[in-house]
Every structure is written in structure tokens, then in C-alpha cells.
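The excerpt is restricted to a subset of chains, each kept in its original location.
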Amino acid sequence: GGSSSNSGGDDSFSVGIVRFAPSEVTTEAVINKYTKLAEDEGWEVTTANPDGAVDKAIGAMQDFVQKDVDLIIVSVIESTSLAAGLKSAEAAGIPVASIAGGTADGIVFDLVVSPGTEVPEAMVANMGGKGRVLALGYKPGLPCQLREDGFNEAVKGTDITVDRQEVLIPGQLESGQKFATTWLAKNPKGSEPLSIWACFDDPAMGSIVAAKQAGRDDVKIYGYDGTPPALKALKDGQLAATAAPDTAGAAQMLFDATPGLIEAGVGADAKTEEIPYPIITPETLDQYLADNPGANAS
Amino acid sequence: MTSLMENEPTAEVAKSNAHFFEWFGRYGALLVLAALITVTSILAPSTFPTVDNAINILNQSALSAIIAMGLTFVLVTGEFDLSIGNTASLAGVSACALMVSADLSIPMALVAILLVGAVVGLVNGFVVTYMNVSALVATLGVGTIVIGVNYMISDGAPVALGDPDAFLEITFGRFLGIPYPVYIMLAIAALLWWLLNRTVLGQSMQAVGGNRVAAELSGIRVDRVRVIAFVVCSMCAAVTGFLLASRTGSAAVSAGDTYLLSAFAASFFGSAVLRDGQFHILGTLVGVITVSVGFNSIALIGLETYWQYFFQGLLLILGVGVGTLARRRAAA
Amino acid sequence: MATSETDTGADATPAGLLQMRGISKSFGGSRALDGVSIEVESGSVHALCGANGAGKSTLVKILAGLERADEGEILLDGRRVEVDNPRDAADLGLSFIHQELNLVPKFSVLQNMAMGSGDPGRFGILDLRRLRREARAVQERLGFDIPLDVQVEQLSVSDRWMVSLGRSLMRDARFIAMDEPTASFTDEEANRLMSVIEELTSEGVGILYISHRLDEVLEVSDRITVFRNGQKVTTLESSQTDRQELTTQIVGREVEKLVSRLEAEADESVAETRPVRLQVRALTRAPRVLQASFDVHEGEIVGIAGLVGAGRTELARLLIGADRATGGTMVFNDAPYAPKSPHDALRAGIALVPEERRSQGLVLTDTVENNLAMAEHGAAASMRARFRPKSSRAAGQALMERFSVKARSIRDSAHHLSGGNQQKVVVGKYVRTNPGLLVLDEPTVGVDVGARAEIYRIITGLASEGTSVLVISSDFEELAICDRVLVMRAGRLIAEVPASEFDEDHLTALCFGSTESFGTTETETA
């Protein structure tokens, strides 16, 4: 491990990244792209996978402190709950950046994922402001929470009834499917406008499976993330909308900021950048694919 | 009814009591299922007791049932397998990866993942028999390594098919109004039941599970039997993983992991169905279906999600506990 | 249970130390005990005799708080006591040696002896030094000197029984029940036990003694109660009865005396002239079996005598490939024979009835039917072969009849059978594979006189049909059914005694020769 914290410019840096979990597709994509950019530049990137566990994430941060990296990047886990790791990093003079984890003492850079409010807004518009929605939320995840806040904001004051269920991770697809299956059985076709909103694509995919199995085409399903299967479902008209962050752009943003962050060190003022999170509908899909050659919906 | 005879009554009463408890011990777990169906039918009369919903429940049970029945094989042999969830994930990931990158056809991919399953089973069997590591440790270790392989193949990201339609058909296709997975489940159940109850292999497995030393001294090739059990189990897990991937035409590294605990729960519940603590295929099937019915009921009645945990936990404890308690009463 | 709580022992004779009155116990539908009463006085030995399944152990288990009696009461010093669990029994000063070994294999001798011992020390903290002192004292009394820190899984079976015996002496018991304590003992060890019992009784301890060795019972006890089918048949004064009468009481009919092979058929030359079935040369697996060479002819019954620990079990295991020989050759039915597993042996036609029926012979939780089918599955060439439940059951039924196995039905679970019937099931399952050579390791340990005679009948019957039989036994009396007896000592076959010269004293003398000790490092295949 090389300690080059005092050198500036385009020197070779050493970066430690704490992933979240493989199920969090967006941040995984950002991290993978960032890693590629950095390694092309000759930096040393080490990643750790805490499998969603806060404690393991803290452990990974402390290991990176021992490794004496120049920058630690954490993701998704609320930064406030990483206090132990942040303190260790601060004591060692290593700045910490976060992807979608929010700010906290010790975070010098926060890449915010916007809540993507366009999705619920589109849903409300599609339903004409009335009907019934099955909302599949996931409270432990910050991005999901923010999206759900946006969702609640959008439905407020409309004639839409919300049935909320909590998705399980792991097993997100199954729980989406199970909840949707029974919900669909309870709400037969033609009763009122029906939609299923999920705070990420996996449970939405599960809902699609349920709808297909029940032979239902009257339900509009919404998700977030723009995973390949979701884009495919969008293309086939099974998904009404998803939202996809510009992961390449976000990775570039983070990459560009890295030397500055290392230069400024731990004392620096916290910066925040927002990753745009535009809605993708079947109409805008082609445009999105053209703009993001990496995205895959075949 | 009062009997005025002096020398009989206590024994008589005790006896009929014993009979009742014996009956209860045998059918207690089935009673739980019956009660569940009755109650939900009353509470949700228009949505629960319908043919559609029955098919729906069976369909939801299919994947869990396949993996749980495979696990039952290992349990019958007196072993454990903690790697099934990871094997299911691996099967999905490798099926998709093979179809995407090696352009395999669906049947070829199925063959390939059956092989993958068999290999995992062989490794489990090898570590358990040759290295003499307890099955719990061995399969925990092998399972962990399988996760690593998953990551290596997929780099952590979901693997999606470009044109999944044919693949999706496996999950969504229907014959006589019943989805294919239900047929697959029933076919595998029949095959495994036959293997276990109508072949020397199956009888040997039960003997090995009952007393390994006695089985060995009876000439049964214990190690071979154990390895076969692991292989069958892993192959069932692989089938589950394959079907799981065919739901969405894509596979994630940890998609199958949740099946581990549910398969154990179903098998143990099933061991209390009609038997006193022996694992068997029919029981496992009933166990899986009971859990599905329960989940379905909770959702249809519209209880909070956390009720599903209470329900699942209680189901397991009561389904098994009532039986053993009743049997103890019957024996006393 | 409707007896007054107060002074029930007030009538007639002064109350003995321990009384059990009107004890009944049923398992499921069947009665194991039916209104049985016994009485053990301080300083006396009361023996229980009875066929397998007569209910002896059940009575002991009730006394120990392991089973609850359906009816009846227990009185100690004339006062009624409740024994709901073993702890209660221990607190009342009742001590037990149960029929099955009950040791913790991974524990040291000391730990095993100290288990559950009397008062737990202050605040539940172990007082190792005191326990060690006490254990030494007990060891001295019993005259055995196994190091206290050796794990019991490294001990031989008879040493384990000594540990078990030691444990029952660790607490100051006023009463000790011994359920077949000598089943695995040599005569010498049994004699030592007898002297310990004498010592104990002279200190006023009451002893309930259960054994199938009738001579021993007659020698050690003051009185003998005989059970039959869960009922008390009679109580005899030991000094006024003999073996003949006892046997008749136990079985309910006369049992013909064990017919020696010599008297029954045969001049030995007949056996010698028959073709050799198994030829063993210099078979070795150090340190327990060294250079064993012998022949077994067709239809011949060959005994192997020796002291416990002589290596006979090991030799038998080598014959069926349960262990691999490190040297030597075997020829079976004129073909070279080198089994790698019991499966190979069964396919070639050699079967071993192992010495521990419960742990090595049976799936206790499974049905008699399945137990009887097990070896046939093991002998099947391919595991893919069809299993036909109906014909399998018919075959099982036929075996049950042939060996007159007593069970409620063929679907009864094996652990419901009495010891003798369990043994018959184990023999039966191997006979079902039609072996050319049947090896039996201690076939009658813990088996009652009646069932024993039946097992001998089975053995001689098989031999007359042409099956060769190898019988390992520590009960030299039963070796009388053999055509020849090989004597094994310290891993070597040292002598061969033809039936014509058969004599128990002669065999005993040969077995002892000189004693050697071996490193006992083998672990059990648990």
C-alpha cells in the first residue's frame, strides 16, 4: 500500500471503497465505473463488500484506515450510522466520501441520489388522481425511504388509496411477487384504476411476474433503478416507468472530484452533488438507450 | 356414559385418551392446515376458496417445494445442507451467464446447471465423507465458496438475458390452465418419492439416516449413499435456481439465498406430518403448501406484513410441537 | 394411586429399607409391569430374574425416576416417597447402574465419575481436588487403577463398566440397583464386583441385582424374585433353590440342557473332511490382531474364545472388511478374498452379527420390517434395484416366524422389543442374505436363558444346512455348541481345542496364559 496523501495533482492515489450489497444495482454500477476510471488512471482501488451490514462496513473502513488509503468511499448506508468508521478515518486524516448515504460529521463529499419524484407524479397522472395503489417500500434503505417520501407527497390529496407492504431483502423479488399476487386477487380487474409502485426494480419485477401469472394487463407497475430486466420490461410494455440515474456521469463526477478531496483533506467543507434521476417511460426509452450505450435492454 | 364396572374404567379412559392423542400426534400438522383453510375461507369467502387462488398457491409453492424436497433427501440420510440457497443462486447466475455469453439453448443450459448442481453436491459429499467434516460445517463452507463463485461469474451485478421470452415461457406457460412449474414440482415429487420408497437406494438412505454404523455393517455403502443424497439435493436446488431465473429472465447473486431457511422450515414441519419426526417427501410438500396458504391468507385478510413472521414462527413451533406433545401424551 | 400418606408400613413386619408395592406400567397398549411388589432390606442383596422383556429394567427405571408408574407406590424406610426424576432418586440416596452404559465419551474418567455427584460444592463451584480424592478412594475400593484423566472413549468396554460402577459408589448410597452389571465382565472382574457387593452389604447398603447369569445370581443374592410377562411369579430364598428350578420359573417350562456339539452329531473328522470354506493366513492389523491363521469348513461351527480385549472383535471386523488388514491373505470358497467394506463381504457371502445390537445392529426407531430388510439392501449389487415392499414384508414375516421373534407386529418399532428378540432380528437380517459364513460376536450377551436356547437352535440349524459359523463368546459354556474352539490371547491365536477336549477350565487357563496390555488408543466409530 502506498501512502501518497501529501502529493497532489494527477499522482497515483489509493482509494478504498465500501460497497453496500449486490442487490443495490445503482451504486454497484457507479462503483464499478469509478473503479474502471481510477484503475485506467493507475490508481489503486480496493473494494470491500459488507453485504449490507453496518458493522461489516465499519470494519471495512477501519481496515482501509490501517491500509492508509488516501480516500474512503462509502455507499448507501446512512452516513450517520457509520460514526465509528468515520471517527477512525478522521483520526487518521483520511477523507470520506459517500454515495447516497447522506451527510454526517466526517463526510466531505456526498453524492446525493435524487428521490426521483417524477415516477409517482407520472403514476398519479396516469391514474387520473383516483384508484388504488400497492406500494412496496423498504424502510431500512435510505434511497428507498426518500423515494417513498416523494411517493407519499405525490399521492397526498388525491383519491388514491394506498396499500403498503414492506419488502424483504434478500428475497425482494419473491416478496414483490407474493404481495402483488394476493393484492391482485383482492382487487379484480375493472374495479378502479390500479397501480403497483415499488421503491426499486426488483420487487417491481416480482409484481410483473405476478401480473403475468394472473393474466392481468390492467395494472400499471412502476419501479426505480433501470436495471436491465426493467428496461426490457419497459420495452415490452409490462413496466409503466422506472427511473435511472446517470451512473456513468455520477462515477465521472466522483472521479473528477477525487484529487480535490484528497488535497483538501479531512477538515474541508462538505460538498454535495446530486445525481440526476430522470424518469424513463416506454416513450423515452430509445432516447435513454441512445444516451447510455452501456445500458442493456436489447 | 357411566360404566359401573369396577375393574375396567380407568384403563378404558386412559386408552381412549391415548388413542385420541395418538391420532392427534399423527394428524395434528394436517389439522393446522385444515384450520387455516377453513378460517380464511370464512374471512375471505370471495377471494380465497377459488380454483384460481388454489392454482396460484400451488404455483407459488413450486420453487420452494422443489428445493425443500431435495433437502429432505439429505435430511433423511441424517445429514444437513446449508448450501442449497447459494447453489440455487449459482444455478440461476450460471444459467443466464451461459445463455448470454456461450449462447447455449435453454435445454442445454438446463443440462449445464444440473451438472453444476451435481458438482456442488459432489464437493459437499466429498468434504463430508472423505474429509470427515460434519455436514453443517462442510456445507456452510462450500456454500460460502459458492457465493464467491457467483461473484466471480457475475461481478455482483444481475445477469440478464437479451431475449428472455422463450426462457420466461417456462414460468408463465400453462397446460390445461395450470402453470408448468406446478407440473415440474409434481413430477419431481413423484420421482423423489419413488426413489426414496421404491428403490434400494432410498431404503439405504433411510437406514443410513437411522443408524449409520448399523447400515455400514449391514453392507450398505454408506459414503456412496451420503454423496448421492448431497448430489440429489444440490440438483434440486439447481432446478429451483433455474426456474427462479426464468421468472424474470435474469439472475442475481443472492436470489436463491432465502430459500435455505424456508426449505428447512418446510422439511421440519413436514417431518411432523403423519410421522413422528421422520422426514418424508409428502410431508415436506404439505409443509411448503401450508406456509404458502398461510402467507396467502395473511395477505388476503389484509393483516400487517409482520404477521407473516408471527404466523410462520408459530406454524413451525406448533406444527411440530403439538405433534410431539400429543405423542408424548399417547405414550405416557 | 390411592393410599394414605401416613404410616403405611405400620402393619406386620418391620419395614425393609425399600419397598415397591403394586407397581403397574403400560407402554401404549402393552403391560410391562402388572401389580408387582418387591422389598429390599438393608444389608441384603435381592436379585431379579426373568426373561427378556419381563419388566426388570422397567421396574428399575421407575425407581430411578425415569419412568412414571401408572399405579403403585414406593416406600423408603416405610415412608412413602415420590421419585419424579433421577435427581429425586439421587437425593434419596438411591444409586443406579443401568443396563446400558451411560458415560460421556469425551469426558475423562474423573469427570464421568463425578457427574451429578452428591452436593455440588459451594456456590456450584467445582471442587476438583475433593472430587479427585473421592474418586481415588472409590478406585481403591474397586481395585482398578485407570488413570483418572483418560477419556473414557479410549477405554475398553469392561473398563467403562468399571467407571460406571465407580460412579454409583461416588455418592454415599443406601441402596444400589444394578441392572446386568457383569454382562461385559470377565470372571475376574465379576468376582471383584462380588467382593465389593459383599463389602457394601456389610455396611448396610441394600442391593437390587439383575442378571441373566444364573450361577452368579445364586451366588451373590439372598433372595431372588422371578418376573414373567410383567408379573411377579415367585420369590425364592437363594440358599434353597438351584439353577434348574430358577430356569423353570423364568421360562415357565423346562429348558433342555445345552447339548454339546460332540454329543449332538459328530465326530470331528467329518467336519475336517468337508471342503474348506474360509482360509485365513497371517491376517494382521497391529496391535490388536497379529498373524491370525485358521480354516473354517463347510457346515462347521467354530468358536473363538478369549478374554475381553483379546482382539476377537477386531478379527471379526477384519473378516468382513469393516477394518482393513495390514497383512495376510484370505481365501473364501476357493477364491481370493480381500474385502474393502462390509458390502464386499456380504456380496461374497460373509456376514457379521456385531456385538452391540443396539448401536451396531439396529435402527432402533425403525420398524422390525425395515430392520430385517437392511442387510439385503446392503447386499444388493446395485442401488438402483427396485424395492418391493410387499415381497420384502413377506420375507420379513417368514423370518419372524422362523426365528420366533416376539413383537406386536412387524411394523412395531425395534426399540420396543426385548433384548433377546432384538438379537434375533439382527441375526435374522443377516441370515436373510444367505451367507456362506456367519460370524457372531457375543451373540447372547444380555439374552435370557430361553431366547439363548433359541439362538443356539438357530445357529446349529444353520450349520446343518451347510452354513459355516464362527462364534465369538466370552461365555465359555456356550462354546459347547462348537465343533472346534480357537483361543485368542493378546491379538494372537494361540491354541485350538477340538470339541472332544472341550472343558471350560481348560479354556480359561489357555485364555489367561500371561496378560499383556495394549495401548488403547482406538476411538469408536460413533
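Letters A, B and C mark the chains in the order given here, with residues in each chain numbered from 1 onward.
Please note the rule applied: a contact is a pair of C-beta atoms (placed from the backbone, for glycine too) under 8 Å apart; a residue touches a chain by one contact, two chains touch by 3 or more.
Here the structure is a predicted model, which means the values were calculated and not measured.
Participant: Just one representative per chain kind is placed here; work out the formula for the complete complex.
Facilitator: A x1, B x2, C x1
Just so we're on the same page, only the chains that are shown with their structure count from here on.
Participant: Can you check how far apart subunit A and subunit B are, centre to centre, with Cα atoms defining each centre and the answer in Å?
Facilitator: 34
Participant: Can you give the whole-Å distance between the Cα centres of subunit B and subunit C?
Facilitator: Those two chain centres are 42 Å apart.
Participant: Just how far, in Å, is the C-alpha centre of subunit C from the one of subunit A?
Facilitator: The mean C-alpha positions of subunit A and subunit C differ by 70 Å.
Participant: At least two partner chains per residue is the criterion; list those residues in subunit C.
Facilitator: Within subunit C, no residue contacts more than one other chain.
Participant: Provide the list of subunit A residues touching at least two other chains, using ranges where the numbers run on.
Facilitator: none
Participant: Provide the residue numbers of subunit C that touch subunit B in the complex, in ascending order.
Facilitator: For subunit C paired with subunit B, touching residues are 27-29, 68, 70, 320, 322, 341-343, 345-347, 351-352, 354, 359-366, 370, 373-375, 377-380, 382-389, 429-430, 433, 525-526.
Participant: Report the residues of subunit A in contact with subunit B in the complex, numbered from low to high.
Facilitator: Touch list, subunit A to subunit B: 19, 22-23, 25, 28-29, 32, 49, 163, 165-166, 168, 170-171, 173-174, 177-179, 181-183, 185-186, 202, 205-206, 208-209, 212-214, 227-229, 232, 296, 298.
Participant: Would you pull the subunit B residues touching subunit A in the complex into a rising list?
Facilitator: My answer: residues 44, 47, 52-53, 56, 59-60, 151, 155-158, 160, 162-164, 171-172, 179, 247-250, 252-255, 257-258, 295-296, 299-300, 302, 305-306.
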